[in-house]
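What you see is the complex with one protein chain gone and the rest in place.
As written, the chain order gives the labels A and B, with residue 1 at the start of each chain.
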Amino acid sequence: MATRWFGASIPRNEDPRLLRGKGSYVDDIDLPEQLHAAVLRSTHARARILNIDASAARELPGVHLVLTASDLGEVLEPSPLLVPHDALTQPRTQLPLALGEVRYVGEAVAFVVADDRYIAEDALDLIDVEYEPLPVIHTMEIAVAEDAPLVHQDVPGNVAAHLIQTVGDPDAIFSNAPFVLRETLLMDRGAAMPMECRGVLARFDAHEEMLTCWISTQGPIPIRNGLAAIFHLPEHKVRVIAPDVGGGFGTKIMMFYPEEVLTPFAAIHLGRPIKWIEDRREHFISANQERSQLHEVEYAFDDQGVLLAVRDNFIHDTGAYTPYGIIVPIITACTLPGPYRLKNYFSEFKVIYTNKVPVSPYRGAGRPHAVFVMERIMDRIASELQLDRTEVRSRNFIHPDEFPWDVGLIYQDGGPTRYDSGSYQAGLDKLKMLLDYDNFPMKQAEALKEGRYLGLGIAYYVEGTGIGPYEGAQVRVESDGRVFASTGVTSQGQAHYTTFAQIVADQLGVHPQDVMVTTGDSQAFYWGVGTYASRAATIAGSAMHLAAVKVREQAKKVAADLFEAAPEDIELADGKVFVKDAPHRSLTLGQVAISANPLRYAYGENARNLMSMKLTSSRSGPALPPERGTPGLEASEFYSPPHGSFASGVHGAIIEVDPKIGMVTFVKYVAVHDCGRIINPMIVEGQVHGGVAQGIGGAFFERLVYNEEGQLTNASFMDYLIPTAAEIPTIVVDHLETPSPLNPLGVKGAGEAGVIPVPALFASAIDNALSTFGIRIREMPLHPCRLYELLEESLGLKGQ
Amino acid sequence: MQKQEEVTPLFSEEYDIALTVNGHRYERRVPVRLLLSDFLRHELHHTGTHVGCEHGVCGCCTVLLNGEAVRSCLMFAAQADGMVVTTIEGMAGTNSDLHPIQKAFQEKHGLQCGFCTPGIIMTVHAMLHENPNPSDEEIRHELSGNICRCTGYQNIVEAVKLAAMRLGEQKMEVE
Partner (left out) sequence: MKPPRFYYSAPSMLDEALALLDQNSENTKVLAGGQSFVPLLNMRLASPAYIVDINHIAELHYIEQEDGYLAIGATVRQRQVERSVLVQDKHPLLAEVIKHIGHMQIRNRGTVVGSIAHADPAAELPALLTCLNGEVLVQSIHGERVIKAEEFFTGYLSTALEPGEMLTEVRFPLIASKAGWAFLEFARRSGDYAMVGASAVVTPTADDHCLSAHIAYLGIAGAPIRGLDVESTIVGTTLDETALDAAAQAASMLVSDDMSDVHATVEFRRVLTGELTKRVLKTAWERRGL
């Protein structure tokens, strides 16, 4: 049997190009005759636009076009609502340019096109917008208060959606439970902050009547379909390419950001290519954000620490619009039960408008909030009953023989929240070993004697991944023997050019370096949805596998004819095709591909050698017999999962707190991770590392601080603190591989996992480190100042 | 324009520069406000130098200026007159082999989306030139001027260690 690439930590196919600086991100593409755009953004969180005077900007030399809402004609339409839901009774999406009223600082008001970006920004300074400021709703609490001002005049109470789901009979349990506790838990805003901001380059070719857009996006195919509809073009006359994308983390799975409509609109209008590149200051106030939720949770448990029921009632801040429906709070509701046998669960949420940047999924997408709530509950049960934290979790785990486990809720994809597999206790055991859990209390006590506060935190999560609806893949062997493989998902660093190549290489007996993967080009693969919800490896990967299997069967048939053997005796290995046990007489895969394509002409060395072998005998009937179907070795396949697959993991960390100054450092970090079968461990580990770093950022460094006017007060990398190498600890990663029974590869998603448990873990570790102060963390993110305040509060309470 | 009348010949809005980038000499007339990062990317089409924040924090635009790592978004192209600039495109040299630092980044999976990578490699190049044998802590400290959002830095640190070792071996062979 040939080398099996699936499961191997091979280096990435995409690296040599990226390492040489030969990547091709949107702003790296410059087209002849190209002009540059800039966006004038609202300086008010809520205001009436009384007048826009752009005359001075229009007169500035070098300016070609200034657009305001009134210039857009029929293109002035709200963006489509992605993923509608019955509970979302008041959806609102954004116009490409604000008309009449602005609803957040950063909302697009005017669009300028000029010779270069410098002049375009000069022009922005010359546009005079007269605003009449209106009362601002800058927090969820204000939004839900009685007689609150309204973000949208026609949305009463600022409530976009209201959803209640019940599992079992929680009311009955609560009325009889031995222990019932109630807490308020808060998570506040954070942002994905990919290193590459957003960007759009649009070109309209009048001869071909073809619109081509290069967009830094996670979903080019839906955007292609949308742009075709907006501009009344046939879908095949719109090509959307997500070239190299410098990170997405969810914020780029969106349509439409206003610039994705405005840039092609201007390109069509002016007949010249137009580039708009978001700068970092814009990104802070115009790229979608996430994370604000306020939970009122009530939970019942028995004296053995078994969780009996949960009532969770939360409000979710969606910002000024609901571009992505109510996916994030639905995920929160469905993620909350975690790895535990929660059979009585009441979940209610309201989605609330505020005058802030709109919300759509950011890596983790509602899960960190849910895990924060549930893991806070587990820690609390342990402290109330004086039990070990891991013991309480063990007593509540779903056991391996209980799968599939129905949580009893409808998941974000409209299907059941049904766990396909998991090994929760095994994960915890592994973590405890790697953390040297049992010896920690001793080390902690010793440190405390020196006045050092060490704390250990743990957090478990179950993560819905690999949801539908579907993805597809095309696999084709080219005449030089290399394999072309394309799919509709995109890559923002996840190494799809490598992992998909590994999947294909196993079937076709070639080296992964000889599999040329293309992602994110609507012309290379027509169908697809996008890269989100940790689904690419599971869904597109499975489609790749199915297509490659089909091509393998084709190759066997063609080779069987040539070798006059049975197809089942044909093997593919090391780029060669041969009859089993007779590898000395072989064809290259390229030669088989050439043979499969009955042409009168053939080119290249592969073809010449093939001719000289004189394998082809004369045949009767069509050159391409009906049973062969298509010429060449090529197949397209699609994969649609029955429902999502559920990955899991448990993280543990030891931190040291300097309570006098509120500073925290990580001493040790361990992540045990189970995403089913692993295609490339090195890459999965990299995903976990990155997720953890982002999680640490979101737990202790990164906050989006809005003031009462709805202004983001820390909109720069000086003040929005993404952790650097000096703040992030070494992360030990270990794997469990509990295969998913749902897909042919047995894989589950891995992309978002790392970030999910970190806020919960951080809270757990702080509580543990400062247990002598009697602190209980109920909010995230923290920062030294807030930690100090909470310490003061708990000391004050203790003093009473 | 009013400004034009006041101006003395010694002030100008355009500037002639001559500089060396990756071993090639370029002479250009540039607007004085053109940032070095934009000049490298859009005038010379060396697009490997990326722009991530334009306020000097993220490090994506790091290049070597006369051998020292600097932020190219915090300099005007006019200021690079007479200077020697090295960008990521100048790392691998003329042959096809990757530079040992680049190679170490591939082997240790020190990059994901690749956007911050060129800036980090230029930083590492300068770091190892000054300190060929850095400790983990020194590496993490010196890397703190470059933000990476994908990797969590761990594999970058590993890559720097591997590169340091390889470069050390190379140096010994030469000697």
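Heads up, the rule we're going with is that contacts are C-beta pairs under 8 Å (C-beta built on N, C-alpha and C of every residue); 3 or more make two chains touch, one makes a residue touch a chain.
Please read these numbers as outputs of a predicted model, since none were measured by experiment.
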| item | value |
| --- | --- |
| Candidates B:E68, B:D136 or B:E169 - the one touching the absent chain | B:E68 |
| Contacting the left-out chain in the complete assembly, out of B:V21, B:C113, B:M127 or B:L167 | B:M127 |
| Of A:S24, A:N714 or A:S794, the one touching the omitted chain in the full complex | A:N714 |
| Interface with the undisplayed chain - residues on subunit B | 3, 6-8, 10-13, 15, 32-33, 35, 38, 54-56, 59, 62, 65, 68-71, 73-76, 78-79, 81, 123, 126-127, 140-142, 144-145 |
| Contacts of subunit A with the absent chain, listed as residue ranges | 117-118, 121-122, 125, 279-281, 660-663, 701, 703, 705, 713-714, 718-719, 721, 723-724, 726-727, 783-785, 788-789 |
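Throughout what follows, only the chains that are shown with their structure count from here on.
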| item | value |
| --- | --- |
| Centre-of-Cα separation between subunit B and subunit A, whole angstrom | 30 |
| Residues of subunit B touching subunit A in the complex | 31, 33-34, 41-42, 45-55, 57-58, 60, 87-89, 91-92, 98, 102, 105-107, 109, 111-118, 121, 136, 139-141, 143-157 |
| Complex contact set, residues of subunit A against subunit B | 11-12, 14-16, 18-25, 27-28, 30, 118, 193-197, 244-247, 249, 279-280, 492-495, 682-683, 685-694, 716-718, 722, 724-726, 728, 730-731, 754 |
